[in-house]
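I have a structure here, written as structure tokens, and I will follow up with some questions on it.
A single protein chain has been omitted from the complex, and every remaining protein chain is retained in its original position.
Order of writing sets the labels: A, B and C. Residues in every chain begin at 1.
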């Protein structure tokens, strides 16, 4: 099957507008020890949709962003960083009520064990206001990517739904990256309610098996079948549903009844996080290039493998040539990672 | 046309479960003066879905309720009142965190001029929690009525959406009474977003022209056509859409393309509020009895006329015999109030 | 001894400025039943310092007020009421952020059993702002009365301390009426801390034994001696300390080492609340008239007796002639109520 199932509108100035979390990552430089004993941290742009924006810009796409940043040094840092990456920052608003940038201090205890200390109280990115969402901006883009954490609190939640309403109205493809983070939500019922609402309005849905379970907790709490899950959303508006299974790899279902599985590329891990955003940006890049699902999946999986071997989740995003070289080399060594189910 | 378009499930223990606002009305006894000069107030049960519950119980229906009340004298007052009306109160939870009953002090300056002084800060009815919503309870009812004000704040908002998800899952008819009250909402974008979400899941939608305008402010802000509005929701799940035009009367659209208009019965007004809930309960009563739309509309309009001539919005709800007698007398005097468009 | 110990400044335009709570009382008309079964309520001005203001105005004093009211019918009601009583309302500010008047629904189950259902969430009277406190106003008054509930929350708490600082600076006599109401405070430690701070700055302190216990919970938690309590505050700034013992009557200690006890006048109770504010206003009236402590106490006790036999806590405040007539009649019947200890 071909990703032609997804018809991206043509003649639009922007390829993709990620919307939601943007913050500052402070990654421990002294690794393989608990954060209590860390001495220094390196500063990076962070936040899942921000990482995806950087990833797609590095791959050559025209990228916008809808978000809100602090009126301070860290707010200016991330906007400057985006500007340098040629990401359009005209729709990033500056919070004038003292909200701060979210912080994520990451400790790397071992290649497989890490934790994140979050500063997310009253953060700027959850203050995006519905009135800050420009209908014209969304109309000028081929796609809109909603990152699930942006649905966790008002007014960011309503801003996302407004953006999705505009996208549906103007034929902008809606991508929903579930990105569940427990710290922002008030109850599991809220999670189920708002994830379902977003999924009903989306063309492409990407999440882990656990994230889809959260989403269908009310309507089908006992389901464990990926196919049943995918079919549920195909009955609404979705055309591609990607369900991730950690080290087992991930499966892309399409609404023509097909499914492709990709296994992770073998790689020496530095850390156990950051791969997902690379995966999403490279996979979506493939779809926007008009590639088949299997090639897009391979591209996503390769980019993810490159990221987990790097110190940052944003600054290390690869260009398309580097990803292709990684794929060529890895396939020569390990064989094909994608198969049709 | 026949209201048979709406298929209420059979063999269910409860006819209707209104959900949302329940409070205490304190109506000025000294009327035709401003509230500054009022000396005494009479206490009634209040809140739109509570009034509808009482209205339908008086008409002989088996009525439940999903709501939350204060753990104080006023909370016990409303539950006692419901018990006396044979309304099932098993799914009314008692707030243990000190929330109070909402209050509505009403002044009647003249038969056409009145105002309401609301006490709605941190009220119990907006604290209904998603975990308080019983799937079994909703499954045991023929219909669920969501009152729009319950969507204005969390966690009541999510509780409503959970209830609607369960209703859709089990074929319980969803009725959405928009009931817009400006004091509870944070922004007009929120109103549009959540009203639209509720409308998409509803079988019957009832509101004023102004309320429908609020609902479609994002997707079709310039529309003034009732038919366009009705058709929008027929494309989702709705089968009956009622749009009210104040003194001009109201129109019921059905998804088989027909429309009926009812004009208000001439009546000597005591006050300018309270008619809507009587209208909704008597109209829905007609539909549940299997009556045609026109007869149901006439019944609703008659009950509304009786209410605006009374001091309370709840205690004065009429039984079906009284409504029929009112209709017979009024039609003899004024002629037919309903016509097919 | 003579109340000359308290030197009220002369040549000032205002006799007393009470500061703090002002609200609306809604008293059940159907008494001797629980509020669940009450049908109607009568509306009065309420709140301890508001009652004292009315009491002193009725006794002929020039009364001001520092407070904050809602921008609604109830806010206008209390200001109109004060204006009619010739209380100066120029320093009552109107809240523009939607705060409401506090409400007190009173039920009278029996002459000795009653309860109050309070609406105090986000009330206007606790929003008095320090910047609303006029140094000139306090300088123009002989005395300032701080009602303890006004210390329970910010910014009212700080406004009171600012007012007391100005009073101390300009020789305005500071009266502290402890008036403890549990619903507004966050912790008993707060109560002890802020009551002590206010008491240190006060010339006259009035409270029940239980209220003084709360005040000295940190510094002398085991003390039960009224004399020890009085002496503690005489070491600071106090000259008169009144400690109430419910039906046992109350004792006034003066910093020249004397003490007078007054027993309650026998009276047929209608309700068990409202006497305290009448007591305070008539007692303070006596002191301002230059009367001896014993006569002032008698006057206070008589006014209290008259109030508990009435339906309201404000509207029933007596004039000085009525109080004197009550005293003359009661003493003829029951003998003297005051004795020197």
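As a convention for this text, contacts are C-beta pairs under 8 Å (C-beta built on N, C-alpha and C of every residue); 3 or more make two chains touch, one makes a residue touch a chain.
Everything quoted here is computed from the prediction, not taken from an experiment.
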Query raised in the report: For the chain left off this view, which of C:91, C:196 or C:229 is in contact with it?
Result: C:196
**Report entry** Absent-chain contact - pick from C:13, C:131, C:228 or C:341
**Finding:** C:131
Report task. Pick out which of A:72, A:132 or A:292 touches the chain that's been left out of the picture. Result -> A:72
Report summary line: Even though one chain is not shown, chain C touches it at residues 129-131, 154-155, 158-159, 161-162, 165-166, 169, 186-187, 189-190, 192-194, 196-197, 218-219
**Report entry** In chain A, positions touching the absent partner
**Finding:** 26, 29, 34-36, 38-43, 72-74, 76-77, 80, 100, 103, 105, 107, 115, 117, 119, 121-122
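By our rule, only the chains that are shown with their structure count from here on.
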Query raised in the report: chain A to chain B: how many Å between their CA centres?
Result: 42
Query raised in the report: Whole-Å distance, chain B centre to chain C centre, using C-alpha means?
Result: 46
Requested in this report: Pull out every residue in chain B that's touching 2 or more other chains.
Outcome: none
